[in-house]
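Each remark here refers to the structure printed beneath this line.
As you look at this complex, bear in mind that one protein chain is not there, while each of the others sits in place.
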Amino acid sequence: MGDRPADRHTTSTFHGTNVSRSHGACPEPGGLAPLFCVQNLWYAYPDGIQALSGVDLDILPGDRMALVGQNGSGKTTLIKLLSGLLAPAQGTVCFKGRALTGDHLDESRLGIGVLFQDPDDQLFGHTVMDDVAFGPGNQGKSRKTAILYARQALHQVNLEHLAYKEPHNLSYGQKKRAALAGILAMQPGVLILDEPTANLDPGQEAVFLDLLKGFAGTLICISHDLIFLYELCEKAVVLHKGGIHHKYTMRELVSRRSSLRDHGLDFSFRLCTPANGVHAHEEDKKNGSETRSNEYAKILAEPSAHPSLVRLEKYRYVYPDGTPGLQDFSLDIHEGEKMAIVGENGAGKSTLLACLCGLRQGRGTLFFGGTPVTRKRYKNLWRRVGLVFQDCADQLFCASVQEEMLFGLRRLGLSSDECRHRAADTLARVGLAGFENRVPLHLSGGERKRLALGCVLAMDPDLLILDEPTAGLDPRGEELLMAILETFDKTLLLVSHDLFFIEKLTHRTLVMHQGRVIGDLPTPVFMQDDKLCNLNGLSFSYRQRTTTAIQKLQHEHEHRHPHLHIHDHPHHHGRTVHTHPHEHLHDHPHRFVHTHPGGQKNHDHANRLVHDHAHPGHDAEPHDHSHE
Amino acid sequence: MTDVHHIQVPLWYLPLLVLIPAAVAAGVVPWLGRRARTRVVPEKDPDWSIPPLADSHGQGISLIHRWDVRCKIVTMLAYSFAIASLRHLSAAAAALCVSLVVLLAAKVSFHKVLLRVFALAGFLGMLLVVMPLTVPVHPGDTILVFGSLDWLNVNLRGVVLAATIAAKAMAIALLMEPLLSTAPLPVTLHGLSRLGVPDMAGQMVLLSYRYLHVFTHEARRMTAGMQARGFEKKTNMATLRALANFLGMIFVRSFERTERVFDAMQARGYNGRFPDPGHLQIQWLDILQTGVWVAAGTALVLFDYVKV
Partner (left out) sequence: MHISDGVLPIAVTIGGYAVSAGIAAWSARRIHSRDLPKVAVVTSAFFVASLIHIPFGPTSAHLLLPGLAGALLGPAAFLSISLGLFLQSILFQFGGITALGANAVMMGVPAVICGWFFQYFKGRTKARQAFTGGLAGALGTFLSAVFLAGLLMTGGEDFFGVAKIALIAHVPVIVIEGVVSGFTIGFLARVKPALLQPVRSFHD
């Protein structure tokens, strides 16, 4: 029995049914019948992808459960099966004790609310009211009653004043809330959410969190964003390659870095330098922010070494329908600067980006590299400005990665050798070497993001603009992206709600509101400024509170104590091999991740009696059971 | 009457009759089009918390707004067919005048009407140019001949024919706005379904209309994505290939979205039928209004018939 560091623990696979017993993670209140009972569930898509293999799961009434796991681990498939949108290939999904088929399925659907990721998929009504009343109408309520319920739900999400507006006139956050209202109007007992916070600004996110916290029934939530889930959910189920790997309490999950890392969920790289929180790395952080402040000061002090790259003077942009996008906007970006732009959804950030890369043309003067950009030169801005869109799907449209890379390069007028050379170099740089013949559409979210970035980087822009680069990425994808961006040495413009990325990558922050600049200051100063951070509903405070709480849980140290092992591993019985769970007691040191309430040095680990970790060579050891 | 009249016009009439109108059209039409397309911001946002039109309960702002939607559809469609059957320019012009009056009475948005007119301009312009030159010469026709240009024979019968068609098309197009925008689209479609058109057809129109906006936004963002990497439309193979990728991507995304939308509908209890959107009621005023329209249509057709 070797000393295995905790980082390797999760190589052993746990089957759901054992885990709840062994870990005591999911306490079962005596005799409460599960709401959902999933047994030995298998599902494969028509194109042959095995999405779920042998899932067992019980969900009790009133559970608040997070479903986490890497992109492609089968989370979405699982919730589709739970809501009866897919039929299991093998195994059963029971809801309230009966299998989800036939009439029971039709009936159950009216009580299971599913909130999908893209609100546009869900808002198919002509007006918000038509849409929200659709569900109650299907429940058999008369038109009048349905509208009554719809009004109530809209009131809950604070959208009553937009009841008869057409959905395409709503902002993204409003759409998301309207979609939620469509479900709340049905008064479901179960609410299933797929990435509820994707693409929301922190203000909208806080609103959404409050709404979800107020929901009384059973809640099942998919998200990569553990920092968000932390306060919302009590339980966490980790999916990996179509199987359930762990069932934890939320607190346990976030405290197990090793386990998080194995599932690409380790967001703790975010915790090393959290935004203006109180933490152990105070010293490091201070040094870090000082160097960044200095960098910025240096650029300002030496205008000759860092000439102005982009200058906007009294720039204005008005949309064709009359909405003002930018108003009297003045801005100076020096070469080599790393700048962040923050602001609520609709503050004019995207308009600014579109103007900077020549997609839109406003009034006023724009200088690029010291010379004013004329109408003609607007068309050529793309040669020097690279823009990575928020949604990769808007940027990737070729049938292979290689074609995708060459699309922009060919238009630069380079020789085909040079094109191929640059494409290969860049692909290696973004970690996609060997992907040349893959189809961009079939890549994972993180890979697609890096491909989009690669396509832009290959064109060697003087100014790189990233629009919400972390939206929809899992933490593993974020980490890889961060590594690439840290090596970028030209001018960078980052539009993001993600304070961590802003602090890591930039040294100057521009705060925008209603098409104007309302703050332009060194990033470390911005980070210290609670007031500015929380301005315009950009409440980052929730994230900070959670981050600090999680960090306390993630305290790591080495500790030795006897503990119980429960796991399954192959047993050889002559020629046949089979697996079954078994448990035994042993004693060896562990690296531990846990809290120290009140900073006390003496503490016991009684609550950590059970561990999961690998046992290489274990089947050769003596057993406490007989082999026949 | 049996001879073909040839009217010799000096050659310099040609620029006067053709080039100047063409130049004016080329200048004015795009300008007006741009103006029509630039939507004027409403002074204040309407109150979206109340339904835009309560079903025929006297809240409308004009007589046509208050008209029962079923009566409105049947009447307007029948009237449109009546106009389409006219054969004489004078009758068509009269119909156009009626439409203009209705347009003013219906108090509909002017710029939307303008957009419709511009959409017609291409087809009708083509007719106005082609028909005078290609209509076969019948006895009794009048033909303009410009100077010594023998091949350029402008048949005035063709001009009249094209103008009649243009007047009819305009007369009907001008009615479309009062017909469609005096009630919310769902109400109009509900009216259609009450008239025997399958309910699903109306729901499909609403769904298409809704996702039109979603896909337009998607297409716009994708175009921006291509432009940001230097894509420019030219007449060459590379452009066609890139546009084909673009189309392919739109289809892939739309089919994927279709599945997601369908899932979302099913998850909220959709089972092949949409909930009933309420009921409509016909009042005597509706029938009276229909009567007036039927009378107008009959009068136009009779006028057209008698004129032979």
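Think of it as A and B in the order they're written, each chain with its own count starting at 1.
Convention: a contact is a pair of C-beta atoms (placed from the backbone, for glycine too) under 8 Å apart; a residue touches a chain by one contact, two chains touch by 3 or more.
Just so you know, these numbers come straight off a predicted model, no measurement behind them.
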Of B:L63, B:A93, B:L156 or B:L180, which sits in contact with the chain we cannot see? B:L180
Which listed residue, B:N153, B:Q203, B:Q227 or B:Q289, touches the chain dropped from view? B:Q203
Residue among B:L133, B:L195, B:I287 or B:L302 touching the omitted chain: B:L133
Touching the hidden chain in the complete assembly: which of A:S400, A:S444, A:Q514 or A:Q528 does that? A:S400
Hey, which of B:W67, B:Y211 or B:F231 is the one touching the hidden chain? B:Y211
For review purposes, identify every residue of chain A that touches the missing chain, sorted by number. 46-47, 124, 399-400, 439, 441-442
Those residues of chain B which, in the complete complex, touch the missing chain: 77, 80-81, 83-86, 92, 115-117, 119-120, 123-124, 126-127, 130-131, 133-136, 158, 161, 164-169, 171-173, 176, 180, 200-201, 203-205, 207-212, 214-216, 218-219, 233-235, 237, 239-241, 243-255, 257-259, 261-262, 265, 270-272
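Note that in this section only the chains that are shown with their structure count from here on.
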Contact footprint of chain B on chain A as seen in their complex: 80, 83, 85, 106, 109-110, 112-114, 116, 118, 120-127, 129-130, 133-135, 137-139, 143, 146, 160-168, 182-183, 186, 320-323, 354, 357-359, 379, 382-383, 386-387, 389, 391, 393-395, 397-399, 407-408, 410-412, 441, 455-456, 459
Applying the document's contact rule, which stretches of chain B touch chain A when the two form their complex? 37-41, 47-52, 184-186, 206-207, 209-211, 213-214, 217-218, 221-222, 224-232, 238, 242, 245-246, 248-249, 252-253, 257, 260-261, 263-271, 274-278
